[in-house]
Structure formats: C-alpha cells, structure tokens
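Written below as structure tokens is the structure these notes are about.
All protein chains but one are shown in place.
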Amino acid sequence: MPVMSASDLQDFLAEHFPQVGPWRMRVEHIDDRSIRVRMPIGDAHLRPGGTVSGPAMMGLCDSTMYLLILAQIGPVALVVTTNLNINFLRKPEVRDVIAEGRLLKLGKRLAVGEVAIFSDGEEEPVAHATLTYSIPPEGNGK
Amino acid sequence: MPVMSASDLQDFLAEHFPQVGPWRMRVEHIDDRSIRVRMPIGDAHLRPGGTVSGPAMMGLCDSTMYLLILAQIGPVALVVTTNLNINFLRKPEVRDVIAEGRLLKLGKRLAVGEVAIFSDGEEEPVAHATLTYSIPPEGNGK
Amino acid sequence: MPVMSASDLQDFLAEHFPQVGPWRMRVEHIDDRSIRVRMPIGDAHLRPGGTVSGPAMMGLCDSTMYLLILAQIGPVALVVTTNLNINFLRKPEVRDVIAEGRLLKLGKRLAVGEVAIFSDGEEEPVAHATLTYSIPPEGNGK
Partner (left out) sequence: MPVMSASDLQDFLAEHFPQVGPWRMRVEHIDDRSIRVRMPIGDAHLRPGGTVSGPAMMGLCDSTMYLLILAQIGPVALVVTTNLNINFLRKPEVRDVIAEGRLLKLGKRLAVGEVAIFSDGEEEPVAHATLTYSIPPEGNGK
C-alpha cells in the first residue's frame, strides 16, 4: 500500500509547487506500483501548430514519477532526478494529456520507472520516458 | 498480423547470424506488437560472480526488438539500431533469461520499442531498455 | 559555414516562439558544429530551494540543439525531436546557465548531438544531454 493517497499527493503539489499552478496536474490514480496523472491543456503548453510542447511533456513525466515514488516512501524532499530518457512518438492532440507511470525498481538508493503519455482517449502513446531518481540515505523507510 | 512467424524468425537467425550460435536465442511468441525471446544461459555470458553479462543483456535487447520489427515488415536487411537506452535493475539469476519486447511505434522511418528482461520465473525485471531503429525508405511495405 | 548566423537564430526565436519570452535565450556563438546559448535566470525557472528547474534545463537542451541544426540546414519547420536523454549531475547555482551544444552527426534523416549545461563561470557541468532529431525528406539541403 502506498503511504500517500492521491489526495495527499495533490495537497503536496499545491503546497510545494504553487508556481506551477497553470500545469494543474491532477492525480487520478495511485497504487503501490503505478500512477495516473491528468494534465489539462492550457495555453502555457501550446507550441506553434497547437500541440503540447516537449518541455511540458518532459516536466509531466518527471512530476509523475516523482509523485509515484513519494507515494511509496513519503514526502522526502531530497529525492532527485538523475536521468530522464524520452522518446517522442507522435504529435499530441490539442487535448488533455494522461501520464501513466509504473515503477520498475524501488531500491534503497535508486528508483527507476517508466511513464507513457497519451492524448486523452487515444490508445497509442505520444511519448514514452524512463527515469531514475536518487534517494537520500535517510529517505527510504522501506 | 505479423508477416514472419516465430519459425520464420528462427530460420532468419540461423541463416544470417550463424556465428552467434552460442547465444541460441529462441523466439517463443510473436504477434503484431509483442515478442518473447528466451536466451539459455551458456558459459559465454557469465561474468565473474556468475551472472549474465551486461553486453549479453544488451545484445539480447537489440536482437529481440530487431526481430519484432522484422516480423512486421519482413526480412529487410537495412534496418539499423540508432539508439539503445538500458537500465540495469537487479542482479540476474544464473538461469535462462526471457526478453519481453513491445512496439511503441512502427513508423515509416523510425520504429521505437521497449524490452524488459527477466530471469526465468521471476516477476521483477533485471533490466529494461528502450530502442530506436531507422527503417530505410524501401524497407517498410506498410 | 552555417547558413544562419547568431543574429538570424535570434530573429527566428523572436518570430516563432514569442511566448517563451521569459526564457530570453541568447545565442552567443554558432559555427558549423557547435553553439553556445545563455539563459538568464528569471523567476519562471526557479524551483523551491532556488535552483533552475529540471524542465527549464531540458527545454534549454532541446532549444539549443534545435538551433544548432537549423543553423546548418536553414529554418526548416519540420525538424522534430525524437529522443532526449539527460543526466542531472549537480545542483545549479542561482545564476545564468550556459548551454554548450555540439553536433555528433548531421545526416540526411537524423541529426544527433550533445549539450552540456553549466552555471555561468563554473567548469563542471550541471547537466548533460544527448538528443536526436528527425529531419524531413525535403528538409536537408546538404
């Protein structure tokens, strides 16, 4: 069982990342190895041509995996991203995007996971990322 | 439906890669977006300590995705790997390894997929890779 | 010799990406295989703790390599990022960041390069990325 619920994660976001208000991510599901986060499309993410920007998708992948890890180990401030590898697969629609995250490993020192991003309602991902996080020595109660 | 069966892929391997005989990969399943390949453990792959070597796992990921793509577009010689990103997650057992591959995109010019590697019978992957291939202009009949 | 100068690239940014005004990137150097871009620090990039955010660094890597490619082949709208792999190495200072980009390959269909990011005046990079771009068939005059 995760130690933080979707509602806990939402409160954590509001408290620690008030300035990313326009991103307005919503945690729709969390369990002990997966998470789903919705990012409503706002003008801030649109590129010329009307699609979601690459940095917005990269930021969403990063936030999604960060929340998935925090949900397991609690709100440890010092978890940091060490590696992100993303493949951009298709042009996203002008529509909400959904991030589906999944843990591949939650170790004492490193956590690794993958995130697939979808335009809402589509079956094929628009992007896919794998990410690694460093967990500080005192950070993992497991 | 793939255009090459598991048996076709096995024949292709035997004909074009006779020198990797010791790797003795066996295609156990193929469909239009996924593949499973078994690599029996032989001395050639063992590292000090008795686990499967990193290069053996990287080679398995590469071969698995290559076969998955060929199964869709036919035995096109000029499909080439352009990127491989692999995370090593756990120490493998001294046991057969199983590669589970999945296509994320099969485009006209690029194909992208992911491969998870498991010690036979285990639920947690020992490694996870994403790979990109360049498909030559004449190479994709779709 | 590149076909676009630093000043051409700056005009291109102002015309096509007016909404990223706050990022205010400045092209300080361009030649036929490398580029240097400065990103002054503004409030938009700061994370709790006062460092530059991960998405801001990823966006800077992407923009830097994109400009380096455009400088070689001209303002081809359809060049798209297909892969970005970034390692976060050190906590950045609260200071301008400098991106040093270098082409590893400029092919007819794919371009690959690397970008190192530095806090202004420091010798050790805070992040390092490799990136791949797909170049449309009509896009490369070389």
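Read from first to last, the chains carry the letters A, B and C; within each, the first residue is number 1.
Convention: a residue touches a chain if its C-beta (ideal position, glycine included) is under 8 Å from a C-beta of that chain, and two chains touch if they have at least 3 such contacts.
All values reported here derive from a predicted model rather than from experimental measurement.
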Given that one chain is not shown, which residue among C:H16, C:H29 or C:K105 touches it? C:K105
Sole contact to the chain not displayed, among C:V3, C:V76 or C:L89: C:L89
Absent chain, residues of chain A that touch it: 82-83, 85, 109-110, 132, 134
Touching residues on chain C - with respect to the absent chain: 85, 87, 89-90, 104-105, 112, 114, 116, 124-125, 128, 130, 132
List the residues of chain B that touch the chain left out of this view. 16-17, 19, 43-44, 46, 48, 53-56, 58-59, 62, 80-88
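Keep in mind that, in the parts below, only the chains that are shown with their structure count from here on.
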Of the other chains, whose C-alpha centre is the longest way from the centre of chain C? B
Which chain is in the middle, if each chain's centre is the mean of its C-alpha atoms? A
Please tell me whether the contact surfaces of chain A and chain C are same or different in residue numbering, using the over-half criterion. same
The chain pair joined by the most C-beta contacts is A-C
Here the gap between chain A and chain B, centre to centre from mean Cα coordinates and rounded to Å, is 28
In whole angstrom, the CA-centroid distance of chain B from chain C equals 33
Where chain A and chain C are represented by their mean Cα positions, the distance between them in whole Å: 24
Send over the residues of chain B in touch with two or more other chains. 85, 132
